[in-house]
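Note that this complex is displayed minus one protein chain, with the remaining chains in position.
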Amino acid sequence: MSDIAIVENLKRDLGDKVLELANPDVRRIFLRVAPRDLVPAVTLLRDKYDCAYLATISGVDKGETFEAVYHFASPAANINVRTEFPRSDPRVPSICAVIPGAILYERELQEMFGLTVEGIPDPRRLNLPDDWPEGQFPLRKDWKHVRPQEVIPGGKP
Amino acid sequence: MKIAAFLPELLRHLFKKPATVDYPFKKLEVPKDFRGTPFLNPDMCIVCRACERDCPAEAIEITSVNEAEKRFRMIIHNDRCIHCAQCVDSCPTTPKAMQIDSLFEIASDDRHKLKKDWVYVRAVLKPKAPAPAAPPPAAEPKI
Amino acid sequence: MAVVRTVLYLVVYPGLLFLFVYSTFCEWFDRKVYARFQNRMGPTHTGRFGVLQPIADFFKLMAKEDVVPDAADKRLFSVLPVIGLAVVSTAGLLLPVWNFDLANPGWTSFSGDIIVILYLLSLPTLILFLAAWSSTNLFSTIGGARVLTMLFGYEVPLFLAVLSPAILADSWRLAEIAAFYQAKPLLLLTNILGFFIALVAVQAKLERTPFDIPHAETEIVGGTFTEYSGKKLALFRLTFDIEMVVASGLLAAVFLGGFPGGAVVGFIHFVVKTLFIIFLLSLLRALTSRIRIDQVVSFAWKYLAPLAVLQLLATILLKGLIT
Partner (left out) sequence: MNFQIPIGPQHPALKEPISLRMTVDGEVITDVDIRLGYNHRGLEKLAEEKTWLQNIYLTERICGICSHSHSSCFVQGVEKLMELTPPRRGLYIRYLVSELERVHSHLLWLGVAGHEAGFDSFFMYTWRDREVVMDLLEMISGNRVHYAMNTLGGVRRDLDEGQKARILEGVAILRKRSEYYFHIGASEPSFVARIAGVGLLSKEQAVSLCAVGPVARASGVARDVRKEDPYAVYDELDFELCTADTCDVLGRVVVRVKELLQSYRMIEQMVKGLPDGDIVVKAPRKAKPGEVVSRYEAPRGENIHYIKANGSDKPERLKVRAPTLGNYAATLVMLRKGFIADIPLIFAAIDPCICCAERTVTLVKAGSGEESVVRMSDLRRRAIARHQNAPVKRNAVWPL
């Protein structure tokens, strides 16, 4: 199924839910939906477009809004679903019901950006250490890390 | 399913020379352009700081000892260096001021011994171009 | 004079000193042959061709810190290595190497000593289990359970395989069995099947690949020896080395026709035959991969035991024929 065919079908199936649809490169399709339409869009992609394989979810901090890009990969093309939500109430629905493997990436999203993923089966912390202070979200742009001055043990500086 | 499928191979190797090399006593020679430790030949350097800017490990540090006589000092922190030879590629001079040798046994117990530094006067460019010997536009020195 | 001979027998020749030196030599031989099978060098720099490497390892371990876990049963934990060493060294004394004369059996070679040596050789397995059990470490508990489970696998085929030549030789005394086969070497060929079964079973007793499950380092870290360190670990490893020498000495005595000749010729026979058996053991070690504990038991009962019974049957039939 070529890219153009996929784009046409997506427009037809999702209708008004599609806020933005781009095909910048061969076998690359970017689709933007509102957070509330995320789960139906993902279910449609899994059932009709054979995108059962979720590669990963990339969180992006765009200043006043957050953005989560869900990278699906079907044998035909790489379809990326994108949602934006304001920084004030960063909530996004969980797609673990549709794709069991997504739990991995949703927890990283939750931990690194401070988003709350509603309906996440296991909100445990991911790869940040247990004694990592609450409220610190490293991948946010405003989280600055000052590298300590390198001290070489022994001898002259 | 063959019993003792590995037997012929094992017996054949019983009296062959072992493949392992007795390293500290017998050394393997290193291929031609192996990436060892970067070093500077100061007379070629035009202090354009391309190497310092492009070094992924921030292992090159150029400080000016004395601005008037254009004396500079470059320190190569060989303990931080990742031996990628990007500094050699980014060096705009021909023949290259930054070069890399093929020395790989550089372990030492004190990191200070790994730091090498050169103090040099900035080379006066041969007046081939009428333009004054300004550093090439591509590099903006970051003092 | 007899007192001097006994002391010499106890302390020097097949006694402690000889067992210590020869077992470290055998370990070196095993490691070197195993390395050469794998096309690599093996120990080379400690002494000529690395001969002193096992001794160097032994003294290094003796100097290392000796940690006893506080939850462990201290007395049992520290006394077990010594008992293990003692048991295996006494088994070494029973080998028909020297100082025995066929006419009147002495304390070093009496009728029934094959049973005693087999019993003494299976004691270390129980000592290993106790060691694993008394160090209350998770991995060693599993290692201990595996040691026992494996015991049920290889013990019966080993006994059957070793006893069938004894039945043919119609005596339970190692020296007589060896003499019987020295007189009629052709009969040795009938025990070839028993020899291979015993080889595999001894490989399991010594816990060497493919049967090194109780201390498989990629699965349960150190297995039975996880908590042992320093002197205790050195003694345990020495116990295993001496056990290897004694087991291969036993197999050589029973299957390869003993060690004829007086002290010196007997000694050369002893060395050549045990080294040949150790060569076969390290060949077996290089050949296979470690198999799981349930596969050991099923392999032992599906293949080893029936073959051992078959060997026993053949021996009894042959015995009927030749008498």
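Going by the order they are written in, the chains are A, B and C; count residues from 1 in each one.
By definition in this document, contacts are C-beta pairs under 8 Å (C-beta built on N, C-alpha and C of every residue); 3 or more make two chains touch, one makes a residue touch a chain.
What you are looking at is a predicted structure, and each value in this text was computed from that prediction instead of being measured.
Chemist: Going by the touch rule at the top, give the shown chains the omitted chain contacts.
Modeler: It touches the following shown chains in the full complex: A, B, C.
Chemist: Which of these, C:T6, C:S78 or C:T149, touches the one chain of the complex that we don't see?
Modeler: Reading the full complex, the residue touching the unseen chain is C:T149.
Chemist: So one chain is hidden, and I want to know which residue out of C:Y9, C:F37, C:F58 or C:W98 touches that hidden chain in the complete assembly.
Modeler: For the chain that is not drawn, the touching residue is C:F37.
Chemist: For the chain that got dropped from the picture, name the residues of chain A it touches.
Modeler: With respect to the unshown chain, the touching residues of chain A are 24-25, 27-28, 30, 52-56, 58-61, 69, 71, 73, 75, 77-78, 80, 99-101, 103-105, 107-108, 122, 124, 126-129, 138-139, 145.
Chemist: Pick out the residues on chain C that sit against the missing chain.
Modeler: Within chain C, the residues touching the omitted chain are 37-40, 133, 136, 138-139, 141-142, 145, 148-149, 152, 209-210, 212-213, 216-221, 286-295, 297-299, 302-303.
Chemist: For chain B, enumerate the residues touching the unshown chain of the complex.
Modeler: Per the touch rule, chain B residues meeting the hidden chain are 1-3, 5-6, 9-10, 19, 31-35, 53-57, 82-86, 89-90.
The working rule: only the chains that are shown with their structure count from here on.
Chemist: Quick one: chain A and chain C, Cα centre-to-centre, how many Å?
Modeler: 62
Chemist: Distance from the CA centroid of chain A to that of chain B, rounded to the nearest Å?
Modeler: Distance between chain centres: 40 Å.
Chemist: Across the complex, what residues on chain B touch chain C?
Modeler: Touching chain C: residues 4, 6-7, 10, 13-16, 18-20, 22 of chain B.
Chemist: Which residues of chain C touch chain B in the complex?
Modeler: Result: residues 33, 35-42, 44, 283, 286-287 of chain C touch chain B.
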